[in-house]
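Attaching a single structure in C-alpha cells format; questions to follow.
Apart from one protein chain that is not included, each protein chain of the complex appears where it belongs.
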Amino acid sequence: MKLAKLAESTSATIERGSPDLDITSTAGLDIAGEGDITFLANPKYIHQIKETKASAIYLNAGIEIGRDDIAVLRVKDSYLSYTRAMRLFFPDPEIEPFIHPTAVIHPSADVARYVEIHANVVVGANCTIAAGVRIMPNTTLYNDVSVGENSVIDSGVSIRAHCEVGRNCVIQNNATIGSDGFGYARDENGRWLKIPQTGRVVLEDDVEIGANSAIDCASVGETRIRRGTKIDNLVQIGHSCSVDEDALICAQTGLAGSSHIGKRVILAGQVGIAGHLKVGDDAVVTAQAAAAQDVPEGKMIGGPGLDNLVWIRVVSVFKRLSDVVKTVRSLERRVSEIEKRQD
Amino acid sequence: MKLAKLAESTSATIERGSPDLDITSTAGLDIAGEGDITFLANPKYIHQIKETKASAIYLNAGIEIGRDDIAVLRVKDSYLSYTRAMRLFFPDPEIEPFIHPTAVIHPSADVARYVEIHANVVVGANCTIAAGVRIMPNTTLYNDVSVGENSVIDSGVSIRAHCEVGRNCVIQNNATIGSDGFGYARDENGRWLKIPQTGRVVLEDDVEIGANSAIDCASVGETRIRRGTKIDNLVQIGHSCSVDEDALICAQTGLAGSSHIGKRVILAGQVGIAGHLKVGDDAVVTAQAAAAQDVPEGKMIGGPGLDNLVWIRVVSVFKRLSDVVKTVRSLERRVSEIEKRQD
Partner (left out) sequence: MKLAKLAESTSATIERGSPDLDITSTAGLDIAGEGDITFLANPKYIHQIKETKASAIYLNAGIEIGRDDIAVLRVKDSYLSYTRAMRLFFPDPEIEPFIHPTAVIHPSADVARYVEIHANVVVGANCTIAAGVRIMPNTTLYNDVSVGENSVIDSGVSIRAHCEVGRNCVIQNNATIGSDGFGYARDENGRWLKIPQTGRVVLEDDVEIGANSAIDCASVGETRIRRGTKIDNLVQIGHSCSVDEDALICAQTGLAGSSHIGKRVILAGQVGIAGHLKVGDDAVVTAQAAAAQDVPEGKMIGGPGLDNLVWIRVVSVFKRLSDVVKTVRSLERRVSEIEKRQD
C-alpha cells in the first residue's frame, strides 16, 4: 500500500516521506523491518527509535524522533491509527460461502446464502442466520436463535433457545450464551427448588464474548449486553444483568444476578460484582476488587469496595501494620506509666 | 388454571377471591398484568402493591395489602409458593423421544427407549442412559458413563469414563465432569511426574452443574456431589472432594483437592477453599473469601478466612487506616516529649 493511501485510510498527514513509498505491513518498533509502518505511543519506548528499521511511523503531535530516514505520519492518536493500519494489513478473512454436509440444520431455520457453516454445526428449529456469518465446527444453536450479519461464532460454542446475537459480534470458543441462571427457592425440608429461568440473552451489535465465558439467560425477560461491549475469557454474567454500551469486562470477572453495568465501565480481571447493583457510567473496578454496593459514575474502586486511592494507601500501610500494633501496645504501657506518676 | 386448583397445588389458602378465577401465568409485582399471580416476599417492594395489575398474590401470614380487587392466597412462604406456581406454568418441556441419526452410540451402550439424544452426541461403550434423559448436541460421554432418569445434559458437555450422573440432574453447557485432577510428584530433576488419576465423579440425584464448570475425578475412589447440591457456572471442584447434600456453590468458586463441604453449606461467588479441609454443615463463606483452615459448623466466613463480622469491621477500619498510622506516629512523639519533660 502506498503511504498516501495508508495516510488517507488512517486519518494521518504525511509530514515526511514520499507518498509513493510502499508500506507492506505493520510491526512494533523493536521488530519492524523495511516496508513496515510502526508507532510510538508510550514515551518510555522512545529509545527504540534509534534502532528501529521501520520505513514509516505514526507520531502524535509534538513528538520528534531525530531521524530523517523514516517517513512520518502525523496523527492525533498514534495507537489508534496504528490499530487501523493493522486492520488494513490483517483484515478478517473473507467468507467463502458453504454449508458443510455434516452440519445439521433444521429445515425450519432461515439461513442466508452467503454464510460459512462448518462441520458438525447444529442449528435448531426456527433459527435465523444472516449473511456474512461464520459458524465454526462443533457449535450448537438451540431453537429460535438469531445471529446478525457478519458475526463470527467459533467452535464449541453453545447458544441456547431464543437468544439473539447482533451484527458484527464475535463469540469465542466454548462460550455459553443463555445458560439457566442460578435461582432456587428453599423448600420446607431445606431442599433447593429450581426457579424456572424463562428469559433469554440479547447481544447487541459489535459485542465480543471471550472463550469459555458464560452468560446466563434472564430469569424473566432479558440479560442484555449492549452495543460495543467487549467481554474477555472465563467471565460469568449472572441472570438478568445488563451491561451498557462500550464497556470492557476483563477475564475471570463475575457478575451476580440483576446487576447493571454502565456505559464505558471497565471491570478489570477477577473482579466480583454482587447482585442487584448499579455500576455507574465510566466507573472503573480494578483487578480482584469487589463491589458489594452501587458504584457512582466515574468512580474508581479497589480492594473490598473501597475508593481505589484509599485501597492503595491501605496496602502500603500493611507492611508496617504489625509494627504499628506493637507500637500501640508499647504506647499504652508508657502512657499508663506516665498517668501513674502524675497521680 | 383455576385459583382453587393453583391454591391446592401450592399449599395455599384462598383468603380472598373466587376459586373459579382464571390464572394464566406468573409475574413480578411490577410487570404483572391481568390473569397473573404475583407475590410479595421482601417488604421493601410493598409500595409496588398499589400499582400492580396482578389478579392474585401470594402473601405470608400477617401481611395486609390494603386492596380488595386482588385475590389473596395466604401461604407460609410466598417466595416458595410463587416458585411452585412458576414451575406449574413453565414446566420443563416433555421428552419427544428420538435418537438423531448423526448421534454416535456405541453398540454396547444401554439406552432406554424414552430419551432424546440430539445431533452429534457421542456415547461410549457400556454407557447406560435411563428413561427420560435428554442429551443436547455435540456432547460426549466417554465409556462406562451412566445417566439416571430424567436428567438433562446440555450441549458441549464432556463426561469422562466411569462417571455416574444420578436422576433429575442438570449439567449445563460445556461443563466437564471427570477431568484428571491436578496431581504431580517432583522428580530428581525438578520435573513434574503425573500421578495417575484413577477415580471418578459421582453426581447423586437432583444435582445441577453450571456452564463451563469442571469437576475433577478423584485420584483414587470418588469425587462425590451429594443429593440436591447446586453448582453454578465456572466452578472448579478439585480431585477427591466431596460436597454433601443441599449445598449451594456460586459462580467461579474453587475447591482444591480432598476438601469436604458439609450439608447446606453456601459458598458465594469467587470463593477459594484450600485442600484437605472440612467445611461444617450450614457454614457460609461469603463472596471472594478464602478458607485455608477448617470451617466450623454454622460459621460465616469473610475475607481471608476471618469471622465475617470481624472482616466487616476490618474493612470499615480500612478507610481510616493511614490516618490511624499517622496518629500513632504523632502519639509516639508526644509521649516521648512528655517522658523527657518528666525525667
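All chains are identified by letter, namely A and B, in their written order; residue positions are counted from 1 within each chain.
We adopt the following convention: a residue touches a chain if its C-beta (ideal position, glycine included) is under 8 Å from a C-beta of that chain, and two chains touch if they have at least 3 such contacts.
Being a predicted model, the structure only gives us computed values, none of them experimental.
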* Can you work out which residue in B:H118, B:R160, B:R224 or B:K263 touches the chain that's missing from view? => B:R160
* **Residue of B:N120, B:N168 or B:T286 touching the missing chain in the full complex** => B:N120
* To do: Taking the full complex into account, find the residue in B:G148, B:G228 or B:G272 that is in contact with the omitted chain.
  => B:G272
* **Residue of A:A211, A:I237, A:L255 or A:A274 touching the missing chain in the full complex** => A:A211
* Asked: Mind pulling the subunit A residues that touch the left-out chain?
  -> 27-28, 31, 76-77, 79-80, 82-84, 86-87, 90, 100, 102, 118-120, 136-138, 154-156, 170, 172-174, 206, 208, 210-212, 228, 230, 232-234, 246, 248, 250-252, 264, 269-270, 287-288, 303, 315, 318-319, 321-322, 324-325, 328, 331-332, 335, 338-339, 342
* **Touch list for subunit B against the chain that is not drawn** => 102, 104, 120, 122, 138-140, 142, 156-158, 160, 174-176, 179-180, 182, 184-188, 190-196, 198, 212-214, 216, 220-221, 234, 236, 238, 252, 254, 256, 270, 272, 274, 290, 292, 303-306, 310-311, 313-314, 316-317, 320, 324, 327-328, 331, 334-335, 338, 341
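Assume only the chains that are shown with their structure count from here on.
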* Computed distance of Cα centres, subunit B from subunit A, in Å -> 26
